[in-house]
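Here the complex is missing a single protein chain, while all its other protein chains stay put.
Labels for the chains are A, B and C, by order of writing; each one numbers its residues from 1.
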């Protein structure tokens, strides 16, 4: 009997709110199917498009010169501009395609890209043009989902924001103990999403130097969420950290995720890392937040804080060493086309988007009788 | 109509191989239910108990003086010592309980423990004795599951090993590019699981100093898996990283997870971080492994490497600041009882266990026709 | 590389309330792990045991002479007799075992039992003693889960009841349009669970005749649930019918499930089958209930009604035709041991149990803000 070249693509996350991303970089369209949105939620398209603009390339030399229109077309799920209970499907048609740039990739996988693993998994059937389903372009529909989630959350006083915590070895300062919606808005409005603009200037120089050197550079995104009630999430394997991490690692190029103190906490003593409980305006809070707002997988009511490590863009213009899949011999590679010298700054809204979608899912699940 | 104090405990992970952990620290028993194990797999009880011994406390002053027998009783799933296809349930009865030590915790939550969030979630109904369902003791049944998974994997040439990468600011060296089953075995046989025993001695001093100072200290566990075929895992949200991270954050005290270069990669340039492909003995491999054996969520065939950050034990003997839940006022707290000054070294086999269980699940799912 | 004899046993159902059944008929214990119960729910053990008694065999000649103690031991999830938020595990130890009765089954599969399919799936590793994991005995832990769910539901005015609708060609009358908790209680208290005792007497004669003839006979169970709010369940594949059916087919011997009019509706005209809406005491109701309380997968607020077809017990004492698995030749078979001439009457509480567990799951998921 004929065998399968099996593929269990699973471009979906969420439990009660499910977000499924589809499309290939150079296919007809990319998009997202969102199942489980509350009904009666108005979608402010202007606000959504402003959010999508934050991840768009082509705005300055810090990112690829490719231009993407990225305007979502809503195929289902809306009635008079509001969610109607049925699954919402939004599609973004692909326009600016330069498939010819990618032809040699069919035989010579780009180092540290998914070309090789896609080929192992699906053989010659994989659509590798522009990274196919692994392309960073798939983060556009993710932002559609996250942008909608952010609107729904903000109506309940829950806000999600992020900034670029570092590029290479240059670092921004951290969010304060209690970031506000205003702070999130101020960062989002900046052309380069940092708290400290001097640090931002140094980061931008680093990115431009990398570009000049036909190279790329990595970075870290810090994200926070405020306004969440205590008590969300479940112990062990279905906690807030488990769910956020599972989804955040779905963003292309993310190689590390930490909450609160994260890896830095591992270098501390308990007396330094423990967050003392205290009472503030009648509320039980902690006077520090190394826990990142999560204890035992469950929200404490303090801000959730997390950091995602973004590896340097693997597409660099320098000559690189790879192999020919057909001859199984070493082969050189020079990647053509226009590429981002850094994707960490464009990842800032994407991390917000994924975080918002996961938190909305948790809220839908957890808020029985009290929300 | 009467409302719920809802609880969506979800102490389970896995897709086709499902691992469900149950029990509270001071309840009648803790245990694990494993659904989806291949049939006909012999379970070597001696080897399993040796693995469980690696996480046991009470062996030296580096851990709590509590002694736990932790011998699993198999309620189902075995026939003549081998898996029979039916779900396997293993129970560990609780013996050494000092519940009285924990009485004050009902009103005064321990900083950076789950006492507070459990109370928010379940009110007075939560079983907080000894941490209840959030206790580190629940890692014993996790190790039963992982120990069984390790045996099944090793019969197919797949090996999982780990070592203590750091305690506080003291660091071990990293695994080599291609760790072997022998190296894993050698580390596992050591009383203190490090690669460099000099570094290990420094780490142990740090732990004993913390103990003396009525304090605790954190650490990092590095884990690797070798022998996996390329092509396992799925893009975006169901990749190897997503699944491992989701499960690893289920280990109490884990606050960060990274793969390959992880957060260090975010400080590099693409030309440094990219892993060139090359051919070795006819196999396509990479000459470095910043990817940690995973590209686009899918295994490359190189070793999987990951690191988990373990926060310092929150239970320290120093007086601490907390609140009284009943009076909503500040209150002091001195935690009684016997506690680990560090849990990172005991977490080494737990990280192995969770990694092995997730990888077995992925293999069961992904190996169609080729395995 | 060595292959698997793969087994994806999946003895679990539910979404937020997950019920996992484990054990083999002649293993050490059978049991159930329930994850996601609301915290603070008292479990009335006397009431639970009374419920379990309803499915027990050995009470009269209508069922097997085997006696099962079936007293559950709670390993976890309770604190002072109430649910505490952690997963609840209950175990029933096996006592009355006659494994020798089943030895020949290893080579000669019983017709219409799972012996053959278990052997295909797991080869010689399958535990076939007494039906192994496929045994009707596994309905005891299901009743533990369902009995607990029934208690939680009844505190909110939701009641689930069932009766034996038919045995062979003898039929009971149907539930009235609006059955009550009192009616459910009255049927449950009867030694033979029917509405019309004359019909019940005829059914019992049929069963005894079958027993005398070394034969068995099938039956149908009708189940209803009252007190549910309108609006539970989701369209298409996650509706009340989808979920109930998926779980009910998990009861051994169930071969058909229908809701409301079911197969009879397929013989009607729309003008007969449609349920007119009307207003009663200010509530919108329907004056008939061919929908079985479900439209578009969502509850209408009318009673849910369903029927499950139970095939005749395949274990009959007459000589039967089978094959020898080792020789692949035709072979005779005479099943020894004590068997139920009918299991439909013992399935009545099991259908209630599964229905109650599914409905509780739906309520936990769906009751946002209104419950």
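Following the convention adopted for this analysis, a contact is a pair of C-beta atoms (placed from the backbone, for glycine too) under 8 Å apart; a residue touches a chain by one contact, two chains touch by 3 or more.
What you see is a predicted model; the values in this text were computed from it and never measured.
The residue from C:17, C:37, C:220 or C:304 that touches the chain not shown here is C:220.
Note that of C:40, C:57 or C:260, the residue touching the chain absent from this view is C:260. Seen from chain C, the chain kept out of the figure touches residues 3-4, 6-13, 21, 109, 111-114, 116-118, 120-121, 133-134, 138, 166, 168-169, 210, 213, 215-220, 230-231, 234-239, 241-243, 245-247, 249-250, 252, 254-263, 265-279, 282, 284, 286-287, 290-292, 295-301, 307, 309-316, 318, 320-323, 325, 328-330, 344, 365-366, 368-369. Residues of chain A in contact with the chain left out of this view: 1-12, 16, 18, 20-24, 27-31, 33, 35-40, 73-79, 82-89, 91, 118, 121-127, 132-133, 155-157, 364, 367, 371.
As a working rule, only the chains that are shown with their structure count from here on.
Centroid distances from chain C, each centroid being the mean of CA atoms, peak for A. Note on chain placement: the centre of chain B and the centre of chain C lie 37 Å apart, centres being C-alpha means. The set of chain A residues touching two or more other chains comprises 235, 365, 368-369.
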